[in-house]
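For this view, one protein chain was removed and the others were kept in their places.
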Amino acid sequence: MDSVIELNDVVAVLGQFPALAGANLQVSRGEIVLLQGPNGAGKTSILRVCAGLLPIERGSGRVLGIDLVAQRDEVRSRVGLLGHSNGLYLDLTVDQNVRFWASMVNATEEEIVRAMSLMRIDGRLSSVKTARLSAGQRRRCALASLIVRRAEIWLLDEPHAGLDAQGRDELDIVLRNAVFAGATIVLASHEMERASALATRVVTVDGGGVQ
Amino acid sequence: MSSVKSRRTIAVAVARKDLSIEWNSRILTNQVAPFAAIVMVMFAFALDNEGILQRVAPGLMWLATLFSMLIVVQRSFTVESADGALDALRVAGVDTGAIFVGKSLALMVQLFVLEILLLATAVVLYGVEMTAVGLLEAFVTMVVATAGLGCVGTLYGGLAAGAKGRETLLPLLLLPVVAPVLIGATRATEAAFGSGGTAVSEGWPWIGLLAVFAVIFAVAGTVAFGPLVDE
Partner (left out) sequence: MTPNSGTGTSATRRLGVLVIVLVISLALFGLQFSAEDVVQGSTVRIMYVHVPSIWTAYIAFFLTAVCSGVYLSRRQRSLAWDRVAGASAEIGVLFVAVSLVTGSLWGRLTWGTYWVWDARLTSTAFLFITYVGYLAVRRLDGTHRQRARRSSVMALLAVLEIPLVHFSVNLWRSLHQDASVADPNAKVKLDGLMLFSLFLGLVTFTLLFVWLVLHRQRTMLLEDSFADRGLDVAIAERRNEAGVQ
């Protein structure tokens, strides 16, 4: 099995605080891995390390064969991270936001339309400023941008949060389709039942490490 | 696989995005422009002498520009950190040099609009008069000076953005650096206005200085922006 993520005894710090205190993780291609654990355990930090955003202070890591210590920057274009924030420009409309992200990669008009309709943000909603949307709607907007980017690894931090039941179902379908198309997913979620039904493997994170 | 578009396309998209944000939110027209105008009025209160005001109008105009620039730069980066957008751009591996160019261009456009307003205010409030050549010189000065300000503002704005306690760093870092622009732009504008008997021809060398400044920081900024903004 092709290993796409490898973290070995990773220590990562936020200022002086060790967000990760020796984390080990191994993810193979095509998996949907659920990170579960209490708040402050380090789930978000693991995702950020894998995205090449949070530097590794001690230990080593590889994502898609790329060394996270030496070549952190190169990981980024191949990985999609959806954190607590949505990465949206609040003064722009839904449509403007998705199209901006689409213009960062070679997304076709088809792909844009498809992504927006999948997340049900086309139609009336598309011309609303994202500042005026509900949390769930903003989430869908962010997910549409993620879809359009066609990343090989999806790192999702509480993706179901703020979505209604229908939205959650749709998200699950989107995620399964993404894996079917070759992506690998790591998600952190408190939605125990739904997420573990979706996931191929569950991993517990606590005290800045993986148990 | 997502393939990233050319740097030029990215820069244009980023510039467009910033200007769309400004268009949608009208911060420049509703908040910054009135602020700049008020600053010009307050100068009149403080200096209380029409002869002096007319004489120092160029300096006052550029001072008002620099003070307003601090606000505009901060705004430029607040929109990026409000919902983690710049973070997301970096995660997507978007070329930071291109982001720098895009944001600089948008900043230049906004500052230029502001400067035109300030020029008009100076003409109205301070009794400035210009010949046709002078007006041309004033415009060229504004274009070249703004190019430099846009670059340097984006560069240090990126560094001073986001995390706690950083915003107050912006004036400390930015104002010393733009001293050459203040000196050059004011002297060139004095020539354009004919203040204190300065000939129009004396302004062009200063514009040369402004051009050098702009080129240096356009290049330096494109290279340095990524490392300064990255965590």
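Chains: A and B, in written order; residue numbering restarts at 1 for each.
Convention: a residue touches a chain if its C-beta (ideal position, glycine included) is under 8 Å from a C-beta of that chain, and two chains touch if they have at least 3 such contacts.
The structure displayed is predicted, hence computed values, not measured ones.
Counting over the whole complex, chain A has residues 11, 13, 15-18, 21-22, 38, 41, 55, 57, 206-209, 211 touching the chain that is not drawn.
The missing chain lies against chain B, touching residues 155, 159, 163, 166, 169, 172-173, 176-177, 179-180, 183-184, 187, 206, 209, 212-213, 216-217, 220, 224, 227-228, 230-231.
Please note the rule applied: only the chains that are shown with their structure count from here on.
Spacing of chain A relative to chain B, judged by their CA centroids, is 36 angstrom.
For chain B in complex with chain A, the residues that touch the partner chain are 1-5, 9-10, 13, 17, 20-21, 24-25, 79, 82-85, 87-94, 231. By the touch rule above, chain A contacts chain B in their complex via residues 51-55, 73-81, 83-93, 96, 100-101, 103-107, 129-130, 138, 145, 149-152.
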